[in-house]
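First, the structure itself, so that you have it in front of you.
All protein chains of the complex are present and in place, except for one that has been dropped.
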Amino acid sequence: MKPIGKLISWLVAGASGIAGIMVLLLVSHVTIDVLMRFMFSTPLDATILYVSAFYMVAIAFLPLGLVEEKDSHIAVELLAEKLPNSVQSVLAFVALLLTAVVMAAVAVRTGQEAMSKYAAGAYSIEASGKVIIWPTYFVLPLGFGLMALVAAWKLIALALGRDSGLSILTVEDPYLSKETPDV
Amino acid sequence: KEKLNFAYGYPANSAVGLAVEDYAAAVAERSGDNVTVTGFPMSLLSLPETSPGVRDSLADVGFVLTPYYPAEYSNNLFLHEQNLLINLAENPTGKEPLAFTGAMLEYTFNNCPECLEEFKAQNQVYTGGGVTPLYNMLCKDTSITTIDDLKGKRLRAGGAGFVRFAEHFGAQGVRLPVNEVYEALDQGILDCAMLSAPELTNYNLYEVVTDITLDVPGGAFAGVASANVNADRWKAMSNEDREALLWGGNAMTAATTWNFYTDDSAAVQKSRDLGIAFHEPTPELLAAVKEFAAQDLKTVSGLFKDTYGVERAEEITAEFAPILEKWYGLVADISTKEELQQLYWDQVISKVDPATYGQ
């Protein structure tokens, strides 16, 4: 189990790493555009295209594997946490199964769309000329695919009753790490 | 009985929304109520989603804007780029958009097989077009009358062509979505927005715009396939029903163009009533705008041939201009939407054979 879990975690970390770089690019690109427009009267070309098609799409979908790995999906615990443990593990199983199947389907469908955009050589016409945008469509099958993969692997680990071997990245907190307040 | 869903990314009471009502009525009447159309304003498909949405049958009919997908629609887009020809009209009458619609309709149906092929590749059947009014300078706290007035101004530019226009005149072309123009003018991020007058109403720009210069930069938005039908749905229909859809497409084309055209004069009138200042461009500025249009048409032709794969670019340019000239004459006496509808039908769409078209 361990080596495969490690491999998946490595893929997830790679995809999130790219998303992280995209966040920095988004913020600096917009800041530089504003400065250039305001101070030097020469705005950058195609900022909106880069921000929306390149950065936003990557930030929205590439970290999905990490979200699944860290279990940071937004879900309602209210009722489920009151149920007996045995029922809760059945629910966890069903949730993972549904996640894996649905995300795999979305990955396949967005993958088809990406292939057709690749075939068409999709681009945008900007003032500076042609900007190729078909690669941005491949972010979706990658992100949804990783999420499906992580969920499927957790499902297998749960079924076999073994450790998934996925790395658990914890976010350190500058204030709350030492003592947890009474919540 | 056929029930069709028509998706369009505009509000129900907009020029396009009202045209869709005409479309539904025309189709129902022509098919003897055999085909009924339900309009979906904004909720079903957004503007960029409409082309793929009609392709995948989320809607049966859709108001498709080709500029969203230049790779898929490069030939259609090249026809739209001919809109700068409007600026070169010898004796402008204000009816240039009506003529441009007719010319584009005629050229697409009769002379541009590669345009129809592009729609086919997207699983769609083209049945109508439409053109917006001319672009103007809508400004806040500044007025544009001379060439020098444009220098250093921050102008909202909707596409690459507008950025070229801005740079040609020493201004900055700022790319912003149209729904952010209000705030940007208000805050002074923009000096002017290059938009058609109906956007004053659509986006409430009256409240911030103080000065308007009409017909600069000129040109119009023509990248419109106003009633594209899902091809699977089309092929499964009877010839009579297809003919009703062509009749509807014709009504849609006329209504879209006519509604924009009348919205334009209404918006200008309302702006005058509100005390917004109107400025006449100097003859030098108008001449410079014409000169830019002539030059940019050449630039665009070269760009589309070399970079965007429109092989017949020069040929299309050569063929299209005379057709547009012919249409300037055809629309000269048009004074109602019904007349316009009849004109488009007689000249173009009535000649399309529903049995073989779109197969």
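Every chain is named by a letter (A and B) in the order it is written, and numbering of its residues begins at 1.
Everything that follows uses one rule, which is that a residue touches a chain if its C-beta (ideal position, glycine included) is under 8 Å from a C-beta of that chain, and two chains touch if they have at least 3 such contacts.
By our rule, contacts and distances are computed from a predicted model.
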Practice task
Have a look at "Aspartyl/glutamyl-tRNA(Asn/Gln) amidotransferase subunit B", "TRAP transporter large permease protein", "Transketolase" or "Recombination protein RecR" and point out the UniProt protein name belonging to the hidden chain.
Solution key: "TRAP transporter large permease protein"
Fill in the blank from the handout: Among listed residues B:M42, B:A121 or B:I147, the absent chain is touched only by B:M42
Handout entry: Candidate in contact with the missing chain, chosen from A:V57, A:A127 or A:L142
Key = A:V57
Exercise for the section: Could I get the residues of subunit B that touch the absent chain, sorted low to high? Expected result: 5, 11-13, 40-46, 48-49, 52-53, 55-58, 176-177, 179-180, 182-184, 187-189, 201-204, 207-208, 274
Handout entry: For subunit A, the residues touching the chain missing from this view
Key = 16, 19-20, 23-24, 26-31, 33-34, 38, 48, 51-53, 55-57, 59-64, 66-67, 70, 72-80, 91-92, 94-95, 98-99, 102-103, 105-106, 109-110, 112-113, 136-137, 140, 143-144, 169, 171-176, 181-183
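We adopt the following convention: only the chains that are shown with their structure count from here on.
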Completion exercise
Chain centres from averaged Cα atoms put subunit A and subunit B apart, in whole Å, by 38
Completion exercise
subunit B contacts subunit A in the complex at 52, 67, 69-72, 77, 152, 154, 157, 159-160, 163-164, 167, 172-177, 189, 303, 307-308
Completion exercise
Given the complex, residues on subunit A that touch subunit B span 37, 41-43, 45-48, 113, 117, 120-127, 129-130, 134
